[in-house]
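What you see is the complex with one protein chain gone and the rest in place.
Letters A, B and C mark the chains in the order given here, with residues in each chain numbered from 1 onward.
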Amino acid sequence: MAEAVPITHDEHEGHAGHTGIRSWLFSTDHKVIAMQYMFTGMAMALVGGFFAYVFRTQIAFPGMSVPGYGMVGPNEYNALVTNHGAIMIFWVAMPVLIAAFGNFLIPLMLGCDDMVFPRINRLSYQIFLLSAVVLLTSFFVEGGAFGGAWTIYPPLSAKAEYNLTGPGSTIFVLAIALEFVAFLLGGINFVTTAMNSRAPGMKLYDMPMVVWMIVIASILFMASVGPLIAGAVMLLFDQNLGTAFFDPDRGGDPVLWQHLFWFFGHPEVYVVLLPAIGITADVITVFARKKLFAYRTVLYTVIATGVLSFTVWAHHQFISGVDPRMAHVFTVTTLLISIPIAEMMFVFIATLYGGSITLSTPMLWALSFIATFLIGGVTGIFLGASGEDIYMHDTYFVLAHFHYTFYPIAIVGTFAGLTYWFPKMFGRMMDDRLGKVHFWLSIIPFNMIFLPLFVLGLAGQQRRIYDYTLFPDLDLPWMWALRQLATISLWVMLGAQLIFLYNFFKSLVSGEKAGKNPWKANTLEWTTESPPPHGNWSELPTVYRGPYEYSVEGRDEDYWPQNEPA
Amino acid sequence: MSGRPIATTRSASGMPTGLLAVWWVIVSEIVIFGGLLGSYIMYRLAHDAWTAEAAHTNTWIGAFNTLVLLSSSLAAVLAHRAAEAGDGRKAHHLLWWTFAGGVTFLCVKAVEWSIEIRAGYTLASNTFWSFYYTAAGLHALHVLAGIIIIAIVARSAIRNLELHRVELIGVYWHFVDVVWIFLFPLLYIAK
Amino acid sequence: MIESLVPAASTYAGDIDDLFTLIFVLVGFWFVLSEAIFFWLILRFRKKPGVAGQHITGEKKEEKRWITWPHLLVLVCDVFIIVGAVTVWYDIKQHLPPAQETVRIVSQQWAWTFVHPGPDGELDTPDDVTKMNELHVKVGTLYHYKLESKDVLHDFSVPVFRLKQDSIPGRVITGWFEPTMTGEWDIQCAEICGIGHALMGARIFIETPEQHAAWLAEHGAVSVAALTPPAVEE
Partner (left out) sequence: MSEEHHINYVKVWAWLVGLLCVSVAGPMFEIKVVTLITAFGIAGVKAYMVAKNFMHINIAPRFVAYMVTTGLVFMLLFFAGAAPDVMEPKGENWFKPGWHEVDIQGAEKELEEGIFFKDQVDH
């Protein structure tokens, strides 16, 4: 039944035997590419985090010379805010959650030796790396980096005399376009692999949730990004070749860009959300020793969310130009999305019932994903309701809301996955005590950063202002207290990440050896050595059951690996 | 690619991996062209003035190019049949006909554009022409990519290698054809 | 709830605050409930020696209803929220009550130009009063605003009115507000508009009819000259 892996993969440089940085850089092995995505994403996360540190300090203590950066001018402030957003979404959340975990987990969880197109996979990473470099170069060109918000609304982004960062804005659009190409290639790879290369005996409904989620996310991305790619070309032409696609003076319409952008921009939220949901599902089931509650229901709700997410985009434009009559339609569709998402959360909560819960570090992260993402979810209702959005739009309430969704996704979700699969990735256990310290020092400051910002938002504080002393109504002592509380919590949270880095590299070299299956989990990746050899298995596994058969009655083991014959 | 991983050889979906991937490429291309042409149609319906601009496009050149692409598609699909019959040499010849079609298409475009640009209808002169050059240019890039891949596939086909690729490039080429089938009335006929 | 943070100075500010409270109550209920159950389950089902987990598929009907019923109830709450949101939106953004006076608001990088109707209450007459970054309105008067932009997107935002509207180059957008209390507050630009975005603050002066008349008398004469377009351009 199981196929034997040919000993020599001449397509696969950089496996055991070959050594050296070159063979690592140009390897086509999915695990190596996953690590490349992971470390690039982490590096970009440090950049984005540093930006946050700089502009948060400027907001709380305007005019103060930021240690490690210096004075922050309005143009630099805009550039930092813009690139913080773009980097955290396009160069941290997507590469780590989709590309890194996708590349590492999909072949291992489906029981095959690699992605279906290893060389396209490598190409996708190389293009991604290029896009990251291109983006960073924009800080060193004349005029500095683009500062018109990550939504790149024209005419501000289209004309150099408006944004005063001509080269910067072109580079910004170019970098994002390149990044899209990279993820299109990667996405096609993920989807095709999951559709075609499942281990013998593995039905679609035997795939672990995280694989399902990454695949659905890739499909959402592919189906939504097209208009924005077209739009990016149009915008580049407007910027450099004198066309007038978005120029109202010459028959264009700036609102068209908003539609092109948000038609992608909203599904994008779910593109990054779904992998985090999948990771949470897998971690929770393992550490609660429970079968995932209503596997199929989860799947259907996710697909429903995906389809719905294509019908809600204009709720980002309620007060920025969409016709008032359209707002009604988009309010209804937007609030409908709360149904599948709520059901998803209920499923996770129900999964805990009757479990035998161990609060290990990955479990803490996964549980806190649910606890905090709920806040992000419910605050979204306020903004989806068109009437309320008239006041809330572009205030700090919006900012706090989407950080309460993106932080659980990009940071909490990532750490849940990283701490859970670390033994499989590197063959060693992470230090659980340090891990817990890092968890508490990240999750508590996180809430202390953004809960105050909800209040400031309700008080009418609008976004992307580098100095609130310019607005008498926002220049009140209690507001400054909240701003400084948020900023100081941010310092603590960023500082806490050093604990993680220390733990990460310490465990890398001196962590205790992890066996094949330290967590006693069912899914296929735990049936091979840690770290998996090149080709993943000496003999590829065959699957006999679903991924979540925990605590089945009448077995002395409380888990039941997918590949274990009945 | 002798070291193709086992993953690539599996086909749980009942469709060969390569073909499946090509279809996914096509889906993502559909939304790219869809976004561009959708924007074009919105503007076009909003600006009656563009009819006057569109009148300057040359229907006959457009029609000729359509004919060229349709014929090259015929060659491609015949090549696919030959490849399925295992006749690499025949597939090779037919693919070169497709290639010739692609080249002709691009040459005609080049001539057509140079005429129009000399007449003063440039990318920036009016948003109709912006769309005209952007959409046709994006399509032309796909044609260019297509003929390059066709050349590669044809070279291996004559040695009876990787014959399944003949179908893949064929499907892609037909898609490029379909896109043009819609560009033709949008840019040339609707006047 | 919002009013404790920002005064409510327009006729519809109250509606928005009430809508906020409605959503807050409905959503808050579900939030507190699910978090409570969530944490209770974590404590209740901590790993205990000798106690194994249970094998629950969640595919059976009697199990499924534990999530089906809640999510149907959530749907009901959604309906209430939708109704509230749509009505508020209709009253503020879609339906235009007849205007008693009209002001023109022109945004540009990085300043607001407010064209007030003069003593005759008519816009585009010689006695219009044009002011940079100062909007003077009468309390209890229903105003229409004509919002325009000269360069990029801006956003006319008056927190005390709970009002926001993007100004879009190439579009003229009409909206309305009716001040209900006198005072002086912020006008913000809430859409990033370039380097000077933070400098686009303006002030709104809500005055009694007498004060407003006095202000007009004071500035009217000056700005007759300033009405000609070039003067507004600067």
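The working rule: contacts are C-beta pairs under 8 Å (C-beta built on N, C-alpha and C of every residue); 3 or more make two chains touch, one makes a residue touch a chain.
Note that this is a predicted model, so its numbers are computed, not measured.
Counting contacts over the entire complex, the absent chain touches A, B, C.
Mapped onto chain A, contacts with the missing chain fall at residues 223-224, 227, 248-251, 253, 255-256, 259-260, 263, 310-311, 313-314, 321-326, 330. If you put the missing chain back, the residues of chain B touching it would be 13-15, 19, 23-24, 26-27, 30-31, 34-35, 38-39, 41-43, 45-49, 59-60, 63, 66-67, 70-71, 73-74, 76-78, 81, 84, 125-126, 170-171, 174-175, 177-178, 181-182, 184-185, 189-191. Residues 93-94, 96, 98, 106, 123-124, 146, 148, 150, 170-175, 229, 232 of chain C touch the missing chain (whole complex, contact as defined above).
Methods note: only the chains that are shown with their structure count from here on.
Contacts between chains trace an open chain of neighbours here, each touching only the next in line. Centre-to-centre, using mean CA coordinates, chain A is 31 Å away from chain C. Distance from the chain B centre to the chain C centre is 49 Å, each centre being the mean of its Cα atoms. For the pair chain A and chain B, the distance between mean C-alpha positions equals 35 Å. Shared interface positions of chain B, i.e. residues touching 2 or more other chains, are not present. Listed for chain A are residues 252-253, each touching two or more other chains.
Chain contact summary for the complex, chain A toward chain B: residues 3, 5-6, 8-12, 107, 112-118, 184, 187-189, 191-193, 195-198, 202, 222-231, 233-234, 237, 241-245, 250-253, 256, 260, 263, 540.
For chain A in complex with chain C, the residues that touch the partner chain are 74-75, 78, 147-149, 153, 155-156, 162-164, 248-249, 252-255, 288-297, 318-321, 324-325, 327-328, 331-332, 335-336, 338-339, 342-343, 345-347, 349-359, 367, 370-371, 374-375, 378, 381-382, 384-388, 390-391, 393-395, 455, 458-460, 462-467, 470-474, 549-553, 558. Partner chain A is touched in their complex by these residues of chain B: 1-8, 10-13, 15, 17, 20-21, 24-25, 27-36, 38-39, 42-43, 47, 123-124, 126-127, 130-131, 134, 138.
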